[in-house]
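Note that one protein chain of the assembly has been removed; the remaining protein chains are unaltered in position.
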Amino acid sequence: MYQFNYHRPSTLDEARSLMAGAEDGVYLSGGMTLIPTLKQRLASPSDVIDLGAIPGLTGVTVNDGTVSVGGMTRHSEVAASEAIPALADLASRIGDAHVRNRGTIGGSIANSDPAADYPAAVVALGATVHTTNRSIAGSDYFTGLFETALHDGEIVTSVDFCVPDAAAYEKFPNPASRYAVVGVMVARCGDCICVGVTGAGACAFRATALEEALAADFSPGAVDGVGIDHSEYNSDIHASAEFRGHLVGVLTKRAVATIA
Amino acid sequence: MEITLTVNGAAKTVDVADNALLVDVLRESLGLTGTHVGCDTSQCGACVVHMNGDAVKSCTVLAGQANGADVTTIEGIGNPDDLHPMQEAFRDNHALQCGFCTPGMIMSAIDLVQKGGGALDEAAVRDGLEGNLCRCTGYHNIVKAVLAAQSST
Amino acid sequence: MEQAGESRIAQPRDRVWRALNDPEVLARCLDGCKSMTAVGDGEYEAEVGAKVGPVKATFKAAISLNDVIEPESYRLEVEVKGGAAGFAKGSATVNLEEVAGDDGDETLLTYRINGNIGGKLAQIGSRLVDAAARKMAARFFARFAVDFDTA
Partner (left out) sequence: MASETGIGASVKRKEDARFITGAGNYTDDINAAGQTYMVFVRSPYARAKINGIDTADAAATDGVVAVFTGADLAADEIGDLPCGWMVKSKDGSDMVAPPHPPIATHAVNYVGEPYAVVIGETLEAARNGAEAVDADFEELPAVVDLSTAASADQIHESVPNNQAYDWELGDKAATDAAFDSAHHVATVDIVNNRLIPNAIEPRAALGEYDAAAGTYTLHTTSQNPHLERLVLAAFVNVAPEARLRVISPDVGGGFGSKIFVYAEETAVIWAAGKVRRPVKWRAERSESFLADCHGRDHVTTAQLALGEDGRFLGLRVKTKANMGAYLSTFASSVPTYLYGTLMAGQYTTPAIYVEVQSLYTNTAPVDAYRGAGRPEATYVVERCVETAAREMGIDPAEIRRRNFIQPGDFPYDTPVALTYDTGDYEASLDKALEHIDYGGFGARRAASESAGKKRGIGFSCYIEACGLAPSQVAISLGAGVGLFEVGEVRVDVTGSVTVVTGSHSHGQSHETTFAQIISDKLGVPFENVTVLHGDTGRSDYALGTYGSRSLAVGGSAIIKATDKIIAKGKKIAAHMLEAEEDQMEFADGTFTVADSNQSITFGEVAFSAYVPQNFPLEDLEPGLSEKAFYDPPNFTYPAGAHICEVEVDPDTGVVDIVDFVAVDDFGHVVNPMIVEGQVHGGLAQGIGQALLEHGVYDDAGQLVSGSYMDYTMPRADDLPSFTVDTTVTPCTHNPLGVKGCGEAGAIGSTAAVMNAVTDALGVASVSMPATPETVWRAASACGEAPKAPKEGE
């Protein structure tokens, strides 16, 4: 690691002013991506601002059909929550036990790794991302590869999810890293069907063609008729874009079969 | 900077660099070399310790993040005359060969069993150990040991 | 790694061609470019701050234009040294075609890029290489197309 100044503010305001005053600062939440990156010397921030000591940013609360997850809530806590079983299931499959004990939802979605799990839920469960500055609709939040609607210095304080009538998350893990090669969250809320896909593209997205087909006929068979355009999908040594496209279909079917 | 933490029940105050890792504090500042380093991408699990009751990879925790924490390492769970049931199960089931992954594996296994409520089956144990690599045992005897320790505790 | 793409620019071809040979325009369009200086005929040096997620580094890039067929095509070669992170090399073959638009001559820009990365970036980050390269190329040519409106 290169040298940096470590800070551990106790309020959000303090965190933001540290960031504003830093030459090249970076927030640290769980550190599951940032710390390995620093160890590899692939980043050299001047200041690391740890959000871990700021009170009020953790916990899962349920209020009137909305589940609110604090930005610094560990994956393991969400995995143990009961309000949205599919969300708990998703959280229980992030990384490994140690990642779940340290990693946070805010850190995950602020990073916007194309293969992270949470983004599938953010786009599929009508989420609202609350930050120190504003609220952002889940569908507008992810903007590209490791890119989000967040501005410099903005901190994710909580994420609200709508409780669906039914939902399921299906994941095809990278055999080595356990990231999602493809992850699909299917949610049904009245007549509305949401299909959130992670791993396949530059960032999480809603598969609208699948959603339309499933809105007309909510059955696994309905997926078969949908052509999945994989031309812009990711490709690596574990899965070609074509295979990812195939998996989006397979996982969607399986998710539908679970909840149909 | 100075940090204070409780390690294996004893309060410790150590002066560390801002960019120090918890594993550096344990191995270098405190001489607790039972916690090992086997990779640099937070995958192998040789460095697992308990922090505030959870199994974590100490190579992926900054020393500052551990300020004020209660940390338990392999050295803190038992000794040759009074082994932790998980240590005993590892020995009884030949769940280790070269021993390098063993401390991290045992610390993960203890956390797994503690949180498993006595209900772990083989699949759950295999799942629960996905964050710890072992190159010697093929995991067969590790899984046996964890299941045995679950029934003995 | 190979990528291809195209964009249609509502400008006549020679104007597009001039822009493609203007280091100021290139610098404006290249994500994270902090400076670009001409060091010879068709040769430039640039300082580029690249950021892919948590990975963030400043690279020195050597850029050269080759196989120049004015005003139709050239091959832009980039070689980047990133110190501890490794290196990256790539080339973009850019073709300009005159097409008729509603309001006069327009230009169809097509590009084909290929490249490779080496060192730690390749070793650790191979899963992201394609996506990152696609993003950089797409962003460059998108900005290039828009640049005429603002320039």
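A, B and C label the chains in the order they appear, each numbered from 1.
Here is the rule we go by: a residue touches a chain if its C-beta (ideal position, glycine included) is under 8 Å from a C-beta of that chain, and two chains touch if they have at least 3 such contacts.
Fair warning: this is a prediction, and the values are worked out from it, not measured in the lab.
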item: Partner chains on view for the chain not depicted; value: A, B, C
item: Contacting the left-out chain in the complete assembly, out of C:I63, C:A92 or C:I117; value: C:I117
item: Touching residues (missing chain, whole complex) on chain C; value: 83-84, 86-87, 116-120, 122-124, 126-127
item: Positions on chain A where the hidden chain makes contact; value: 1, 3, 40-41, 172, 174-177, 179, 236-240, 243, 246-247, 250
item: Hidden partner chain, residues of chain B it touches; value: 27, 32-41, 43-44, 46, 73-75, 78-80, 83, 87, 90-92, 94, 96-103, 106, 122-123, 125-127, 129-130, 132-144
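To be clear about the criterion, only the chains that are shown with their structure count from here on.
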item: Centroid distance [mean C-alpha coordinates] between chain C and chain A, Å; value: 31
item: Distance from the mean Cα position of chain C to that of chain B, given in whole angstrom; value: 48
item: For chain A paired with chain B, centre-to-centre distance based on mean C-alpha positions, whole Å; value: 28
item: For chain B, residues that touch 2 or more chains besides their own; value: 41
item: Multi-chain contact sites of chain A, meaning residues that touch two or more partners; value: 40, 177
item: Touching residues on chain A, where the partner in the complex is chain B; value: 1-6, 8, 28, 31-32, 35-36, 38-40, 48, 50, 52, 76, 95-99, 101-102, 177-178
item: Chain C - residues contacting chain A, complex; value: 51-57, 84-85, 120-121, 124, 126-132, 134-135
item: Partner chain C, residues of chain A touching it in the complex; value: 26, 33-34, 37, 40-45, 111-115, 144-146, 174, 177, 179, 202, 232, 234-238
